[in-house]
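Only one protein chain is missing from this complex, and each of the others stays in its spot.
We call the chains A and B, going by the order they appear; numbering starts again at 1 in every chain.
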Amino acid sequence: MRTVYFKNKPKIIATSTIAGPKECSGSIGKFFDTKLDDDMYGETSYEKAESRMLFTAIKNSMIHAKKNETDIDAIISGDLLNQIISSTFSARNFDCAYLGVYNACATFTEALTVGSAFVDGGYLNTVVCAASSHFASAERQYRFPLELGCTRPPQSQWTVTGAGSCVLSLSGNGPHISCATIGKIVDYGVTDANNMGAAMAPASACTLDRFFKDTDSSPGDYDLIVSGDLGTLGSRILKDLIWEKGYDIEKQHVDCGELVYNIAEQEYQGGSGAGCSALVFGSYLYDRLKSGKLKKIVLMATGALLSSVSTQQGESIPGIAHAVLIEV
Amino acid sequence: MQIFLMYLKVFAVGGAICTVAQLLINYTKITAARILVLFLLSGVVLQAVGLYQYIVDFAGAGATVPISGFGYLLSKGAIEGAKESLFKALTGGITAAGMGITAAIVFGYLVSLIFKSRSKKN
Partner (left out) sequence: MKTSADCVNNNYMKYVSAVSPRTNEKRSLFRSFWVGGFICCIGQSVRYFFEYVCGLTGDELGAYVSMVMIFLGAILTGFGIYDRIGKYAGGGSIVPITGFANSVVSPAMEFKTEGFVYGVAAKMFIIAGPIIVFGIASGVLVGLIYYIGYRIF
């Protein structure tokens, strides 16, 4: 486990986001590019709606970057559905090379890391990195049917309906990715599939600790330390765990899951899902980076690597987190 | 007056059975399907030892509407069948509970023909 440095500074030249009605009414809703009134998005199934959302996000990010399909060397994307069907089905619309990645909710920073490595190494010129999730399709895969009357436990999170895409390139303007810490899988034995914050927090603390050590920096050096979808409870655990390792991130830390909904809305711990970090980064954070209000942020998406099968077999939930440093 | 008293009993007993389920949800990480099975089996067992009938006589729908009442029906049917023949001992339970299962399947199918599940906002 170590940090890789990108000397040629791959730049994020454009982003695009799309989100469902619930996300749009949240605290950063006004920053999203495409706001949907209906999370079916005119399709006949939630899976189709999710692929179409990802397709729209990728397409719009290409338009924002003023690139044609022929200029794009590869699309790297992932989502939460089995065999990442949303990503592959949306990619069949593009005449581009495609790489599918999956690290549950950490997919977005994984895609950014892989994309940056290709671009920095000079193997590919322009790469699109994207991730998506959809509340209804995730719910029916991981949990219960939507119409089943059951109470959500207070530690549960709400899967974000949304997709975010960004275009990485060496030429062009925009904030650049200067390094990435590839995380390792950490499992402390949490088995409660509703408590993903607690399952992911140890992995995020591990990655963040490694990141600070490798870059020889402290939390005060960054404007923001953004975690993916730990939620309120997971964020608290992360702060406690990283404090034990000698870092105080209280001032710099924000969580995409907490940002995306108004917490007063009873979403319990906030948002989750692969689309969560992609959506928040592609809209609000990118906007702030472009306008210079933020200069140096650590984006660390976290993933809970469970499946409905592993949960039923009583397995614990391994967590993972990948961090990327984004500077103006 | 007697009807009002009956409703009071129905409300109290029905509510109490549901509260026990809520206690299980709060204190154990038990899912909806397990709760239903647990209550069904407790209905079967309580009737097998002859207790549930008293609750039904006391509280009417307060005891028959919860899923434990379904277990009570199964058990009662099987016991009555057992008096007659082996065949009826084996089929008595499902005969008594047949209406519930049939209704669930038929209405379930019909409703799914007409309606679609919707995404939620909260």
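Definition applied: a contact is a pair of C-beta atoms (placed from the backbone, for glycine too) under 8 Å apart; a residue touches a chain by one contact, two chains touch by 3 or more.
Everything numeric here is computed off the predicted structure, so don't read it as measured data.
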For the full complex, which residue in A:8, A:45, A:68 or A:82 touches the chain that was left out?
-> A:45
If the missing chain were put back, which residues of chain A would it touch?
-> 44-47, 140, 144-155, 187-191, 195, 198, 202, 233, 236-237, 240, 268, 314-316, 318
Chain B residues touching the chain left out here are 3, 6-7, 10-26, 32-37, 39-41, 44-45, 47-48, 59-62, 64-71, 73-75, 77-79, 81-83, 86, 88-90, 92-94, 96-101, 103-105, 107-112, 114-118, 120
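By definition in this document, only the chains that are shown with their structure count from here on.
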Can you check how far apart chain A and chain B are, centre to centre, with Cα atoms defining each centre and the answer in Å?
-> 45
The chain A residues in contact with chain B across the complex are 20-22, 39-40, 46, 135-136, 144-148, 150-151, 153, 161, 192, 265-267
Sites on chain B touched by chain A in the complex | 25, 29, 31-32, 117-122
